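Every protein chain of the complex appears in place save one, which is left out.
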Amino acid sequence: MSTVTAAKRLIPLLDRVLVEKIVPPTRTAGGILLPETTAKLNSGTVIEVGAGLKNKEGKLIPLDVKKGDTVLLPDYGGSHIKLEGREYVLYRHDDLLGILEE
Amino acid sequence: MSTVTAAKRLIPLLDRVLVEKIVPPTRTAGGILLPETTAKLNSGTVIEVGAGLKNKEGKLIPLDVKKGDTVLLPDYGGSHIKLEGREYVLYRHDDLLGILEE
Amino acid sequence: MSTVTAAKRLIPLLDRVLVEKIVPPTRTAGGILLPETTAKLNSGTVIEVGAGLKNKEGKLIPLDVKKGDTVLLPDYGGSHIKLEGREYVLYRHDDLLGILEE
Amino acid sequence: MSTVTAAKRLIPLLDRVLVEKIVPPTRTAGGILLPETTAKLNSGTVIEVGAGLKNKEGKLIPLDVKKGDTVLLPDYGGSHIKLEGREYVLYRHDDLLGILEE
Amino acid sequence: MSTVTAAKRLIPLLDRVLVEKIVPPTRTAGGILLPETTAKLNSGTVIEVGAGLKNKEGKLIPLDVKKGDTVLLPDYGGSHIKLEGREYVLYRHDDLLGILEE
Amino acid sequence: MSTVTAAKRLIPLLDRVLVEKIVPPTRTAGGILLPETTAKLNSGTVIEVGAGLKNKEGKLIPLDVKKGDTVLLPDYGGSHIKLEGREYVLYRHDDLLGILEE
Partner (left out) sequence: MSTVTAAKRLIPLLDRVLVEKIVPPTRTAGGILLPETTAKLNSGTVIEVGAGLKNKEGKLIPLDVKKGDTVLLPDYGGSHIKLEGREYVLYRHDDLLGILEE
């Protein structure tokens, strides 16, 4: 076995994207409690972005999301990881549905 | 978990298209009630269009639909999303059947 | 939901072809009743043709059929659509078997 | 439904080939009855040949068989069609096994 | 049905290869009876070779075997054909394992 | 059978990567025993890297990891190997999730 390590940061490989899930708000901006039935967006913030996939000539094709983007997540899939006590999910670029803007 | 957000707009990723379904008319233009059996077109309006897929050289290949197009939808598939209280469906470009013209 | 619409025309997307089925003749040209057992060709008339698929450079590769062609149809597949009271079927170009000539 | 038609000729689409099956001989050239056990070749004559498939640049790649070729047929597959009272079978080019020479 | 024919030769199409199986020897070169357990090579002689497959530009990519080669055959697959009273087997080029040299 | 050998080193072929698993720490850097429930990262150290895959022109497309990288491993897959008494796992490049940094 290799030497012990305490990882602080994960650089996704290839076309993977590291996302931290967003807790859907339970109150409005003004503080009013939202009804349980309010539809909740399955979204997250992009923490790290892989370098992308190489084409046939070895040229890197970058991904379409960047750090800080808020992305709409699929209902399934993703690899769950815990780093420094925080929960993250690793997705393939192709599985991310879209970029959410306020 | 990341900070809370109230998303207003979704920019589809890759070859996805955001569509708002069209309610099939129950009356003719003149107001006459249409019989229940009238065939209903499963259609919707294009709200947002993804940038498209990148080819082997990283060049973007744009999609064949644009905002405002009325499109004929497949009977199955699509990811249902609610934004600002309105219902939308996210389709892959290849799943859309055609563009409807009046 | 978007505003109501009465679609009159469907432009197929990508490699799809809109076809109107041909009713197999029950009588000869001279009016003589054809026996029930006469083999019936599953054919139709091309109403609209999609623009075709884009290749890796984004260049459109047109389809091999055109409006007005009479085509031999596969026994299965196709999406059934009703427009302005008439029945149509949407096929993928690759599923059409051949062009029928008189 | 479109207007009625009496098709006389079928031009196969893409990589399809129209074949008319050959009845295996029951007698030798000299007229002698062949024993039932004589192996029968599943063969046919090429009646019509599709234009072939288009490559990524839209250039047509012609097929390797031509009208009049006698071809060895696979035991399975093919779409059966009746035109002008004669039976034909439509194969994909890739399914044809070989060209038979006398 | 087409006219009757007595095929004498089969030119394989595309990447197919026509092989005549080799009977594994039951005696050594010196005539001594080989024990039943002697491992038997599943081999054959190449009789005819297809032209090969066309690449995206329509250029033929020839196969790696030629008439007269002795080839090692897979245990499964192949289409069995009888021509002029002799048994042959038609293989895809990719299924042939190797070329045997004395 | 070939001559006997005592292998000391394995050079992975194509897009494979040889990894030695890292034992998740049971104590903090200060020596305090970590609770059993502490999430454990499935990680390892890259020992050897394959040359990569060749593209259509035979040009090698190198992999994105190098010797000494600490990588996050998938929960499944990998071929287990023992060399010189030490345990290693061989992964395909595409299966590695990301590079961990302290």
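Lettered A, B, C, D, E and F in written order, each chain numbered from 1.
Criterion: a contact is a pair of C-beta atoms (placed from the backbone, for glycine too) under 8 Å apart; a residue touches a chain by one contact, two chains touch by 3 or more.
It should be emphasised that the depicted structure is a prediction, and the values quoted were computed from it without experimental measurement.
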{"item": "Those residues of chain F which, in the complete complex, touch the missing chain", "value": "1-14, 16, 18, 48, 50-51, 54, 56-58, 79, 81-83, 90"}
{"item": "For chain E, the residues touching the chain missing from this view", "value": "20-25, 29, 39, 41, 43-45, 55-57, 59, 61-62, 64-65, 70-72, 74-75, 87, 93-94, 96-102"}
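Note that in this section only the chains that are shown with their structure count from here on.
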{"item": "Rounded Å distance between chain C and chain D, as computed from the means of their C-alpha atoms", "value": "25"}
{"item": "Shared-contact residues (touching 2 or more other chains) in chain B", "value": "56-57"}
{"item": "Overall pattern in which the protein chains touch one another (line/ring/star/complete/other)", "value": "line"}
